[in-house]
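Structure, as structure tokens:
Removed from the display is one protein chain of the complex; every other protein chain stays in position.
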Amino acid sequence: MFGRLGDLAGWRERDVAADTLSGLKEILTGLDAALGSALKGVGVQAAVDRAIVRGDTVLAPDAEVAFMPPMSGG
Amino acid sequence: MFGRLGDLAGWRERDVAADTLSGLKEILTGLDAALGSALKGVGVQAAVDRAIVRGDTVLAPDAEVAFMPPMSGG
Amino acid sequence: MIRIVDHVLDPGAELTRFCANRSVTGAVTSFVGLARGEEGMPALELQAYAGFTEGAINGFVEDASRRFDLQDVHIVHRVGAIRTGEAIVLVFTAAAHRRAAMEACDYLMDHLKSRAPLWKKGADGAWIEPTARDHNDLARWNRDGEA
Partner (left out) sequence: MIRIVDHVLDPGAELTRFCANRSVTGAVTSFVGLARGEEGMPALELQAYAGFTEGAINGFVEDASRRFDLQDVHIVHRVGAIRTGEAIVLVFTAAAHRRAAMEACDYLMDHLKSRAPLWKKGADGAWIEPTARDHNDLARWNRDGEA
């Protein structure tokens, strides 16, 4: 979780078991509805193993998923 | 004398008694005809006491005169 | 070439290293972005995504290298909590002639400021998004029709 998503979640990293990106979002929404809603917000991107993913994708067991709000720039 | 004028003259600075800028040029031409001709060349400027002078001017006894070929820039 | 670091930067030491042992370089341009704010106070906090952020910045460097006749580029970006007056970002470019060095530095900063995967929190605790000024600066590079 980066930027405001990390502040909203109250954590930056955690281990979650999920088979797909959409499944992961569902699990996170179940844990925290406000976070789940923010993950679907405008401009929020997901990266799987450091590559941007649009739409859904299958997750390998040790996949690293990042949720990124609009980038601030340097 | 700056740039190529100094190389041509063989000196950078010297004391010369002259009442006017044109008189100074005549004296220098008498000492060194090639230098005198170069001082009249295209783009050569004269400064008296660090101010550019176009045309002739009267020289104070302790005036500093500089002859400057086209500037190279930095 | 591209480093993301979480400690105080030393722009002078980096410039000394970047300028050393050059014989075909005529121009080195550098940009130092400093944190503005109240003296001695925390000014902002930056987050990067290790690996991902460097990859995106490397893409800007590759674009700049295609576009300008560059010999070398060095970028250091600070992350973490940054105090007023401390350097946030250093961009150094080297070229035979000054126009390429200057334009590449300008290009890289415009892209870093608006497109780098970095998340910034101001001294007031609010997360910041790129400004209209940043988007205008970036748009300058697309006026010749390049994507």
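Going by the order they are written in, the chains are A, B and C; count residues from 1 in each one.
Here is the rule we use: a residue touches a chain if its C-beta (ideal position, glycine included) is under 8 Å from a C-beta of that chain, and two chains touch if they have at least 3 such contacts.
The structure displayed is predicted, hence computed values, not measured ones.
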Omitted chain's touching partners, listed by label: B, C
From C:Pro11, C:Gly80 or C:Gly122, residue that would touch the chain that is not displayed: C:Pro11
Chain C, residues in touch with the chain not shown (by the definition above): 10-17, 19, 21-39, 84-85, 87, 96-99, 101-102, 105-106, 109, 113, 133, 137
Missing-chain contacts mapped onto chain B: 2-4, 6-7, 47, 50, 66, 68-74
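By definition in this document, only the chains that are shown with their structure count from here on.
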Most distant chain from chain C by Cα centroid: B
Where chain A and chain B are represented by their mean Cα positions, the distance between them in whole Å: 76
Distance from chain C to chain B - Cα centre to Cα centre, in angstrom: 49
Whole-Å separation of chain centres (CA-atom averages), chain A against chain C: 27
Touching two or more other chains - residue numbers and ranges from chain B: none
